[in-house]
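Note sheet for the following structure.
Just one protein chain is left out here, and the rest sit where they should.
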Amino acid sequence: MLYREAGDFKTTYKADSQTFPIAFDRWRYWAVLAVAWLVIPFVINDYWANAILVPFLIYAIAAIGLNILTGYCGQVSLGTGGFMAVGAYACYKLMTSFPDVSMLVHILLAGGITAIVGAAFGLPSLRIKGFYLAVATLAAQFFLVWLFNKVSWFYNYSASGQINAPERFVFGHAVTGANTTPAAQYLICLLFVTGCALLARNLTRGTIGRSWMAIRDMDIAAEIIGVDPLKAKLTAFAVSSFFIGISGALFFAVYLGAVEVGEAFGINKSFLVLFMCIIGGLGSLFGSFAGAAFLVLLPVALKVLGVDVLGWPTQIVSHLQLVVVGGLIMFFLIKEPHGLAQMWRHIKEKLRLWPFPY
Amino acid sequence: MKDTFDSYVTDDGRTIGGVMMDMRGITLRFGGVEAIKDISFDIREGEIRAIIGPNGAGKSSMLNVISGFYHPQEGEVWFRGEKRPPMKPYQVARQGIARTFQNIALFEGMSVLDNIMTGRLTHMKSGMLAQALWMGKAEREETENREAVERIIDFLEIQAIRKTPVSRLPYGLKKRVELARALAAEPKLLLLDEPMAGMNVEEKEDMSRYILDVNDEFGTTVALIEHDMGVVMDISDRVVVMDYGRKIGDGTPSEVRNNQDVIDAYLGVAHD
Amino acid sequence: ELVIPDLSYRTGPYAAGGIPFSDGYQDYFALLNARDGGIGGEPVRIVECETGYNTEKGVECYEATKGEGALVYQPLSTGITYQLIPKATADGIPIHTLGYGRTSAAEGEVFNWVFNYPGNYWDAASVAVNYLLDENGGDLSGKTIALVYHNSAYGKEPIRTLEELSAKHGFTLSTLAVDHPGQEQKSQWLQIRRERPDYVVMWGWGVMNQVAVQEAANVGFPMENFIGNWWAGAEHDVTPAGAAADGYKSLNMNRIQDYPVLDEIQTMVVDAGLAAGAGDNLGKVLYVRGMYAAMLAAEAIAKAQEIHGVSDITPAMMRDGMEALEITEARMTELGMGGIGPEFSVNCQNHGGSGEGLVQQWNAADGVFVPLTDFIAPDDSVIDPLITEDAMAFAAENNITPGCL
Amino acid sequence: MSADFLYGIEVVINGLMAGVMYALVALGFVLIFKASGIFNYAQGVMALFAALTLVGVMEGQVPFSHLINAVFGTEIHHFGWTVPAFAAILVTLGVMIFFAWAVHTFVFRHLVGQEPIILFMATIGLAYFLEGVGDLMWGSDIKTLAVGLPQGGSLFVEDLTAGLGGDDFYGFFIDKLDMVATLVAIVLVAALIGFAQYTKQGRAMRAVADDHQAALSVGISLNYIWVLVWSLAGLVALVAGVMWGAKSGVQFSLSLIALKALPVLMLGGFTSIPGAIVGGLIIGVGEKLFEYMIGPMIGGATENWFAYVLALIFLVFRPQGLFGEKIIERV
Partner (left out) sequence: MLDTTETTTETLLEVNNIEVIYNHVILVLKGVSLKVPKGGITALLGGNGAGKTTTLKAISNLLQSERGEVTKGSIRYRGDRVQDLTPTDLVQRGVIQVMEGRHCFEHLTIEENLMTGAYTRRDGSGAVSADLEMVYNYFPRLRERRKSQAGYTSGGEQQMCAIGRALMSRPETILLDEPSMGLAPQLVEEIFGIVKDLNEREGVSFLLAEQNTNVALRFAHHGYILESGRVVMEGPAAELRENPDVKEFYLGMSDEGRKSFRDVRSYRRRKRWLA
């Protein structure tokens, strides 16, 4: 009986277009935020921060970014890894060139730079569609990785081409480098996640969001009824890349602390983030979180189960892990092609109608 | 050719204004196929103009030319007394031309409300940053436009399905939502491509009523393609007949109905 | 109980190299447990964690195992090493990167917790050049050496050193990058065929090695002039090319031969069903290297126990043991692996060992690598300044004041 | 003729042959995409799996031996026999057909009518799955493929052309394996084109590609067509696996050849069998020439991205690829 719309009337259009029209959803949302901000920072430890929460938050940002492009605007991109690399390297260059500027500014600027690069690589989307575009974005992926590997300016001419995040502070607390506390790591990521989710929510429910979705659903019709495809697609690329750039910067500076472009931002990253969007649910912000959580947790959970609980050899567990992850992905897509978000919606719908089946 | 500023009085006593859209010598080719061959006709302010003709005659192509989706190889398009330079479809839409499509082209992933709101894009001006932060102008604009859209929803009697994803709607309602989306743009010229295809009489009656009301109440000029002769003859002020890319008739319904070329090519038998 | 994490990679693109190494690493500890009841009476517990050569999984493994009291990490991947250096330093757990990882970690005053003995990539490059100098009567002027390298952090390591050495010895260096994964090397080998360098040195990894050996054979480049580094000289790198690979040379930091200890492992570990793998890798290049790494860790543990007088040591004590490590021929022989590696000793200033390596050659008929030379010393006069420079830059960037702990 | 020019030609010839190798992988993609709209990312892993199976069968390896040994504590690895190459190929084909059936029955049958991107993701899931199964089944060490394919440069061609460009020119280098691959590819493509254009099944396949529902309505059994197509793709994967495996040993990285096929597809058009070949040739020559002429100036290792950029530039002018079906855009 939790889901009742009855008695929850909207009297203004403004109230009607709010993010969570159902009161219970609103409460739950505030509760989640409260736990995330007020409880977790005090109980978090190294393992939870580094192995689970920080990667989860960072991937959630990337997934939101990609979801804007792919889920809302319908442009499939496999260049996520490359764009994350742009964010990471931009952040690195900014951090080392302007050591006194706040890390927050660097991360935002890194997002901004990525947005520009993303929009540039989005240009072909005006001509190229569907899978052709998806494959074309691989050009960005491979080119960017090559570029960061080749041009030593990007990694400050270090001998090996690795970049290392020097120690930087936000409000006097180290957020990068060896002395960062797990709480600081977690909070800075949470800050950006919260901000990005809000921005994404606002953008997707307004005019620009609707023009993205129109392009996604039927681009010709959209153009004929007045959507400027150039603007819609390029803004989608830019906004999406902005988020992805931020996640790349955090991934490098806060999470790993040292990366090598080919290894950290290779094509697998692109696939992974796309997976998160799809398993979570295209065109759903909640889905981005769900997908990121699922794909960050699943391998860890399987490992814990296989190695620690069942005591199988790591080799067999990791082979089985591939089998299980692959199998589960297929299983999910079959059971609910529109992702965890849709599954959740179905559950809610059933709850609302319960106990009457139709 | 009648002068642009001429107006005339229709059979049932309505006064029709001067020329709004003037197509002059349009020729459209696809590779070797000539879909439209040197056709000229006009659409006047406030009238309901029908385009009829056999399948493949080039009717939809003509609408596509008007809405800027196809660019004719030859000929000129004059809109409100000015020659229209080559334009992108979305620019045409901003001039106040809205349309529906032959095969429903709704945005299947969006709710009815969002679909109709999309129709108002041409009226939305707030910048991206304002929208991202959901501040000031963006929010105000959203509410204002929502009000306009609600008026259309009321007008077309689709209140109940406001929040339904369009993919779940039956065909007839989809057609109506598509009309709503076009109306949301508050167009000066409304192009309808077979708005009543696949409807039964009852639904056709409803649709006719909407078209007539739109024309009457908002003074919107309507150009429609339709195969149901009953509807065409009843509601249109003037009819263009196309066949294999050529114009074979143009005039009031009664004129067209008795035109032997039209009967041969299209009607088959003289229509009552 | 002595906890040793083994961050292995038995899956993914590099599994073929990861499996034998991990087998050797674990089997040696298993032998110590079975034969001696551990080290200094304290049993060893191996915690294996699969990284798949993936940095993020490496982080997870590190975080998951460090709580168990891990004594020393052998990250086995450049990426994981780089990103563990600050973390492990902050946590006070030593890292050992055996002939890989961050080269300038040899500077112990900057990298207090990181050890990369017995040698590093720059040593390896220099060893290769010294070997060629030997072959050519001490003179390489006018010769050309081509470097075929994996286009990654790892592959780019030797370039600086080789450039310096080319200036010093007057040979021409041309570099050819191969992009990951390295299945297509036609362009590079056609270029080699056109330019006919006197020698080809390769910094390859994974499938790149197999393809390079095959392509070298295809274009008819003489195998005996083709030298891989020590991560490009295992059996699986040459077997796919079959007989054509005969004569291929590579560096090695651990001599391949029959060691008594291998027999002991066979009887006391493999036959007893305690082996980490299927037991079919015994004696292979990377197996021996894994075993060698384990031996170095075990010796450091023994040293730490000796210094601190306790058997159940902490990571900090382990570090002291590593810093005081001394490997002599006598000790190696005593352990049943005489001649397996160079003699060296570690101290606070030098975490890098002697840097010596030998050259081995593939005998396709017998399917074994045969050591060609004894351990060759690198040219420290070239390498040491480079290491100091890089380490100081790192120190400056990270506000580290060099010094001993 | 100057030696430089001749070397340029040599690069072109080798580019063409490399292109054929790419095309071999791309063909599998085209088949499945054409018939089911599925962009089968698993094609590369299928090639790996086919090659692994072939080697495993030839050497009489016990499938899943690691798993069996781990679970039951046994020590089995080999049956103790070897199978001749030809028979092993047949067995492998059987396995691939079974695989095709299984993939269709358990996965894609349930995904009919889904959006392309969902299908694409499912194939990535399949790729993971198959990779894991391959590892479990045959182990993850590098295997040598000995089906008797010739290796090395052709001395005949080299001797014939040596001296054409003076002392600096050593004669054209042409890999014998590449020559075989070219032959095989030509035969394969001719056969597949013939199949698609002129047989009833081929027509049905194209019909299914256009409209599943309509195909069902005329009585075409989608299941049958899809299993057929996946089997064909399995055959193509086997050929590609053998050719690539002969080059680098059979190992995990073989699955990455899928990435070499993508730009080829893009350029040739996802739906065109001849497109795969022509696209492959253009990409092969393009990337090799670029690496030869421009590569040294910008540091080399350009092949990975250049192929994509080349295809991208091309697409801007022809969005459906060289031979792709024209995208019919009507409203």
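Annotations for the structure displayed:
Note that the chains are named A, B, C and D in the order they appear, and that numbering of residues resets to 1 at the start of each chain.
We take it that a residue touches a chain if its C-beta (ideal position, glycine included) is under 8 Å from a C-beta of that chain, and two chains touch if they have at least 3 such contacts.
Just so we're clear, the structure is a prediction, and the values are computed from it rather than from any experiment.
Here the missing chain is touched by one residue of B:18, B:165, B:230 or B:251, and it is B:230.
Among D:2, D:82, D:105 or D:221, only D:221 touches the chain that is left out of the view. The set of chain B residues touching the chain not shown comprises 12, 30, 33, 52-57, 102-103, 168, 170-173, 194, 197-206, 208-209, 212-213, 227-231, 234-235, 265-268, 271-272.
Chain D meets the missing chain through residues 112-113, 200, 203-204, 206-207, 209-221, 325, 328.
Operating definition for what follows: only the chains that are shown with their structure count from here on.
The mean-CA centres of chain B and chain D are about 50 angstrom from one another, to the nearest whole unit.
Our note on geometry: chain B versus chain C, Cα centroid distance of 74 Å, whole angstroms.
Chain centres here are Cα averages; for chain A and chain D they lie 32 Å apart. Of all residues in chain A, those touching 2 or more other chains are 146, 220-221, 224, 313, 315, 319, 322, listed in ascending order.
Across the assembly, chain B contributes residues 69, 101, 105 that each touch 2 or more other chains. Residues 7, 10-11, 14-15, 18, 66, 69, 73, 75, 77, 135, 140-146, 151-153, 170, 173, 175, 244, 247-249, 251-254, 256-257, 260, 288, 291-292, 295, 299-301, 303-304 of chain D are the ones that touch chain C when the two sit in their complex.
Those residues of chain C that touch chain A in the shared complex are 8, 10-11, 19, 48-50, 52, 54-57, 59-60, 62-64, 66-67, 78-79, 82-83, 85-87, 89-90, 102-104, 151-154, 156-157, 160, 179-180, 386, 390, 393-394, 397-399. In the complex of the two chains, the chain A residues touching chain C come out as 46-47, 50-51, 55, 96, 146, 149, 158-162, 164, 166-167, 177-179, 255-260, 262-264, 266, 299-300, 303, 307, 313-315, 317-319, 322.
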